[in-house]
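Presented below is the structure to which this report refers.
The complex is shown incomplete by one protein chain, all other protein chains being positioned as in the whole.
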Amino acid sequence: MTPSDSFDDLRDLYQEVILDHGRKPRFAQRLETFDSTAKGDNPMCGDRVQVWVKFDGDSIGRVGFEARGCAISVASADLMAETVQGRAKADTKALFEAFREMARTGTCPSCDAALAEPLERLAPLSGVHEYPSRVKCATLPWHALVAALDGSKEASSE
Amino acid sequence: MTPSDSFDDLRDLYQEVILDHGRKPRFAQRLETFDSTAKGDNPMCGDRVQVWVKFDGDSIGRVGFEARGCAISVASADLMAETVQGRAKADTKALFEAFREMARTGTCPSCDAALAEPLERLAPLSGVHEYPSRVKCATLPWHALVAALDGSKEASSE
Amino acid sequence: MNAIDKSAGLDVARIRADFPILDQKIRGKTLVFLDSAASAQKPRAVIDAMRIAMETQYANVHRGLHWMSERTTEAYEAARDAVAALMNAKDRAEIVFTRNSTEAINLLAHSYGRGVMKRGQAVLISGMEHHSNIVPWQMLRDSHGIELRVADITDQGELDMADFEAKLADGRVGLVAITHMSNVLGTVTPAERIVALAHAHGAKVMFDGSQAIVHRKIDVQALGCDFYCWTGHKLYGPTGIGVLWGRRELLERMPPFLGGGDMISSVTYEQSTWAAVPHKFEAGTPAILEGIGLKAAIDYVQAIGYDAMVAHEASLTEHALARLASVPGLTILGQAQERGGVIAFAMEKAHAHDVATLLDRQGIAVRAGHHCAEPLMRRYNLDSTARASFGVYTTHAEVDALAAGLLRVREFFA
Partner (left out) sequence: MNAIDKSAGLDVARIRADFPILDQKIRGKTLVFLDSAASAQKPRAVIDAMRIAMETQYANVHRGLHWMSERTTEAYEAARDAVAALMNAKDRAEIVFTRNSTEAINLLAHSYGRGVMKRGQAVLISGMEHHSNIVPWQMLRDSHGIELRVADITDQGELDMADFEAKLADGRVGLVAITHMSNVLGTVTPAERIVALAHAHGAKVMFDGSQAIVHRKIDVQALGCDFYCWTGHKLYGPTGIGVLWGRRELLERMPPFLGGGDMISSVTYEQSTWAAVPHKFEAGTPAILEGIGLKAAIDYVQAIGYDAMVAHEASLTEHALARLASVPGLTILGQAQERGGVIAFAMEKAHAHDVATLLDRQGIAVRAGHHCAEPLMRRYNLDSTARASFGVYTTHAEVDALAAGLLRVREFFA
């Protein structure tokens, strides 16, 4: 690859970590055994995602997904799967809200300090706030995850 | 009445002759015996006119009308009745076209010299060209007259 | 302009400076613009907002992905937020943009009338409606077997509440569609009572607020109505944009009206599915620049404040009613208790069109005709009237000029 500085203008949104997770997602697979699954669909841009969740008591044991969409949505799904793994089910919605706030505005000043660490991991996606119409790409997998936790089959789109 | 100069600003459209014919039309009556009659209707402003015609061979013998409308339309009907009386039926349409041109543009440079005299009589109405939406007030009675000559009952509006 | 124009807390001189059009001569006379009820003039803020959008960030909205499209989408959707705030809507998704009030009412007649109402139900209007709130319901009646009822008005020009209630009594009225303020009589209808009676009889209520939005602070939640529509060009905004507000749950039950781009969720030849409200009702490229202009108009009006606008208008209207009463042979249509700054009148021996033209020669702009309210004219045995109407920029001196101008017209015709 060309030295990274020649791509500086492209990289503030598409950071290396996004390209990387977009290109080689670690969790992009249907789980063999799972407790819940749900789909998310953004007909406006054709993005589609399905999320499978295996619980571990009150926590999220493992997450897998299949996504068809842009690099942002695939990377977001992968970072999500990585980040929520092992977290309490009950905390996931708060994390989603914090992430959504960050995706919309670039930061989440009002966010619970307890979320600082996982939000940090998701921070590479915060650049989407400059592209309101791409925010949904980043949040779609989360909608599907929350739907799976709620036991609904389809994420309600924003 | 106040000396006319204090109304100068109003008088270029509403010349004395128009006020006069509008207030005291000479031909505003249904003919007892007639050869043809037709109505004109301008639903946009509520003007309504009916024209009766009695022929005299190939000429127009007498015209009477009933009008409900503004001063312009009543005066126009009255001036029309006065002007076409005694004229050849065949000439009336040409006179109408010339008058319409004058009402629309203020003059009729291309008009037949033979029409100069009757047009002169109708000239007080030429001021309506400044008010495109009032042009129809002036031409409505003519539409009815032409309809009567053509043997149709209703004038087609412009 | 005199001191009184400041008394209501409105600095009319300063406001007039915001409207470039007002400072001009018409036929050599100072313009006195008294036709705001037909369409209001535009403040510099609106003109500039549209110009700047075209000069700096214009692009089509929704799914643009590039910078100008994103910025334009934000600006257009900000107009929806501004409208929602203006009307105190619960939810921005309840704001549907249309071309004007007329299209808003037609949308409702198609989508709610044909899509939700049932054959045998009725729509109840009043005897003082604008054609735009008559004809769509006639078309619904003729195509769909919905009865059209008309509640009488009194000689004073108010809604006849007894007749209104009687026409609701059988419970078959599905929708009351009624003006919130008459564009001829100036009458403001008793919205809360209308809603209470209608709801008690199982009917939904739509207000035609085309005039009211300019003259009253509208709070749809306080009014309790189900639909409310208005038109941008009367609220100092551009032409080409209007608003239908509806309760979300009602809008969600309604089928779409126009089909096309932007209103779909997905399309196959067999079947299409619809976008969520409000987009379900907004087919094709919307009136983007007009939304941006409308937002500027709303911001402008909000900065002045409805309290000050309403007080100024009340003062002008009172003044005008007194001044016009002094013109011999002039009859004013309607004497409602609650009224806004719209005054229609007839002059003895002078046709309304002649009156309007002769005022125009004096630089005074009024409207004349049936004001798109033929049945109302007929109720008063008239073909046409002249009408003066006021805006935020109207001065008491202009009202005086109208009265003086009318006296001259009367003399001229004497």
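The letters A, B and C name the chains in turn, as written, and every chain counts its residues from 1.
Keep in mind that, in the parts below, a contact is a pair of C-beta atoms (placed from the backbone, for glycine too) under 8 Å apart; a residue touches a chain by one contact, two chains touch by 3 or more.
All figures in this text were calculated on a predicted structure; none of them were measured in a lab.
From the touch rule at the top of the page, work out which displayed chains the omitted chain touches.
It touches the following shown chains in the full complex: A, B, C.
From the list C:Arg27, C:Lys90, C:Arg193 or C:Lys349, pick the residue that touches the absent chain.
With C:Arg27, C:Lys90, C:Arg193 or C:Lys349 as choices, the missing chain is touched by C:Arg27.
Return the single residue from C:Ala13, C:Met54 or C:Ala166 that touches the missing chain.
Final answer for the missing-chain contact: C:Met54.
Which is it among C:Ile105, C:Leu244 or C:Leu333 that touches the chain not included here?
C:Ile105
Name, in rising order, the residues on chain C that touch the hidden chain in the full complex.
Residues of chain C in contact with the hidden chain: 20-21, 24, 26-27, 33, 35, 38-39, 41-42, 46-47, 50-51, 54-60, 63-69, 99-103, 105-106, 109, 130-136, 138-139, 148, 150, 231, 233, 238-241, 256, 258-264, 266-269, 271-272, 283-290, 353, 356-357, 359-360, 364-369, 372, 374-375, 378.
Touching the absent chain: which residues on chain B qualify?
Those residues of chain B that touch the unshown chain are 43-45, 130-134, 157.
Which chain A residues would touch the chain omitted from the figure, given the whole complex?
Answer for chain A: residues 1-2, 7, 9-10, 12-14, 19, 23, 44-46, 68-72, 131, 134, 137 touch the chain left out.
In this section, only the chains that are shown with their structure count from here on.
Per the definition of touch at the top, where is the C-beta contact count highest among chain pairs?
B-C
Could you grab the centroid distance between chain A and chain B? Build each centroid from C-alpha atoms only and quote it in angstrom.
Chain A and chain B have C-alpha centres separated by 79 Å.
When the C-alpha atoms of chain A and chain C are each averaged to a single point, how far apart are the two points in Å?
Taking the average C-alpha coordinate of chain A and of chain C, the gap between them is 46 Å.
Report the inter-chain centroid distance for chain B and chain C in whole angstrom, where each centroid is the mean of the CA atoms.
38
Of all the residues in chain A, which ones touch at least 2 other chains?
Residues of chain A never touch two or more of the other chains.
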